[in-house]
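All protein chains of the complex are present and in place, except for one that has been dropped.
Order as written gives the chain letters A, B and C; numbering starts at 1 within each chain.
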Amino acid sequence: MKALTDQFTRIIKNSSPEDIGILTDYLRNFEKKQQGAFSTYLSASLDMSRVTDKESSVVSIPNTAFIHNTVAIPHGGILAVLLDTAMGTLANNNCPEGFSAVTTTLTIHYLSVADEEQISAHARIIRRGRQTMVLEGNIYQEDGKHIATSTGSFFVIPKKNPIIASQQ
Amino acid sequence: MKALTDQFTRIIKNSSPEDIGILTDYLRNFEKKQQGAFSTYLSASLDMSRVTDKESSVVSIPNTAFIHNTVAIPHGGILAVLLDTAMGTLANNNCPEGFSAVTTTLTIHYLSVADEEQISAHARIIRRGRQTMVLEGNIYQEDGKHIATSTGSFFVIPKKNPIIASQQ
Amino acid sequence: MKALTDQFTRIIKNSSPEDIGILTDYLRNFEKKQQGAFSTYLSASLDMSRVTDKESSVVSIPNTAFIHNTVAIPHGGILAVLLDTAMGTLANNNCPEGFSAVTTTLTIHYLSVADEEQISAHARIIRRGRQTMVLEGNIYQEDGKHIATSTGSFFVIPKKNPIIASQQ
Partner (left out) sequence: MKALTDQFTRIIKNSSPEDIGILTDYLRNFEKKQQGAFSTYLSASLDMSRVTDKESSVVSIPNTAFIHNTVAIPHGGILAVLLDTAMGTLANNNCPEGFSAVTTTLTIHYLSVADEEQISAHARIIRRGRQTMVLEGNIYQEDGKHIATSTGSFFVIPKKNPIIASQQ
């Protein structure tokens, strides 16, 4: 652990203010995950929060340099993480006991650049079938700007073994 | 910085072996970014590597717990990051001087679960227009398994101001 | 023309009641096209009707054997004709003078089987840009059943020469 702590000290010493901001966020959320506040490393690193029930789901992340691409705007793939998570969470809320939903198809239209402090994806169900579901996901800003619209197809599989089960 | 270092020490103390692995990777790549080996925090945190020219582009990340969802398989959104980056890099390689390409539409079919140590997305150009491009991106494993196939539409815009420019 | 009329007489003689129904519809709408009620052979053969303004567009066709596939349900491609026409009409309604909109990307989710006498696609605009537009199209039945949902990207081009212009 000595080597890791030395490396951390060295990184801090070489950090820009932006680096310090990113590291501060990362460690805060990593520690929160250790305390059970996040279920995955990915959701912790993105500081992801969810508000969800059987009818809708909203997933939000802060719009920081951590998710920016080389031209300093949110990476389209991270918006895909957000939309897929919002739709997947809602699909799972609608699966029968012992089943879960896996994404089979995802289509995203990128409409404009997210420039508010939070980015939130809102999902709703379009088709709730026994074996397949279709959902819609949208990223809207507080100021009304529409950032992205998406649709996703989900397949309902037994929870036990997602890897084998996904070979539908 | 004292508070940050104390927090880091506390996190290390409470870490599982998996936590230590994730932190080790994160710090190694964060330091590499400080040394110029990565252009964004996101590509550093994903340990993203690229091999690219004007005809093709391959973008790879290691398949670790960092990118896994709640059922311990790679998050579909992270595969979207990979595919969008591979296609976007190649689209940018084909833009005239002073222009860059932004994703307008992304469609992904998830085919099977990635279970090798590396995940690699391969992009190729389908249509190279003056204002719009269409690309294909695929994730294949070394063992031949096809993980995902995708297509993307890109819009070519002046580099100067991507936020204004994206309001095509 | 004698040969054509003879062939027509022969066809009539060999027709099932369903054949007669199809021929009756076809000739009625072909004659209507000659009188200016339809702008294309395709819209005449599908007996397509439109209600449209700048905010919305609804395009309808009768659900007859003419559009059925080998398993006697409406061909998915014909639903695509309907959705693309509804979205394209609305996109064109929103183009500046001298410009028209061409479809660049179309994504359709088929949700259930249309079984009412009319099939109607409803379009609305999601993003109205200077050069690109994104629209949504849905096929709903009177009984509330959701048949298909779709999104389309459109590119705005000068009307003069669509073939050259479409090489964006």
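Quick note on the criterion: a residue touches a chain if its C-beta (ideal position, glycine included) is under 8 Å from a C-beta of that chain, and two chains touch if they have at least 3 such contacts.
Since this is a predicted model, take the numbers as computed values, not measurements.
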item	value
Interface partners of the hidden chain - shown chains only, full complex considered	A, B, C
Touch with the omitted chain, as defined above, among A:Asn29, A:Thr107 or A:Ser120	A:Thr107
Interface with the unshown chain - residue positions in chain A	104-105, 107, 129-132, 153, 155, 167-168
Chain not shown, touching residues in chain C	1, 4-5, 7-12, 14-15, 19-20, 22-24, 26-28, 30-31, 34, 39-42, 45, 65-73, 75-78, 80-85, 88, 100, 102-110, 112-113, 115, 159, 162-163, 166-167
Absent chain, residues of chain B that touch it	107, 109, 111-112, 126-127, 134, 136, 146, 149, 151, 153
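Convention: only the chains that are shown with their structure count from here on.
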item	value
Chain A on chain B, rotation in degrees - Cα superposition, rounded to nearest 5	180
Approximate Å spacing (C-alpha centroids) for the pair chain B, chain C	39
Chain centre separation (chain A, chain C; CA means) in Å	38
Where chain A touches two or more other chains, by residue	107, 109, 112
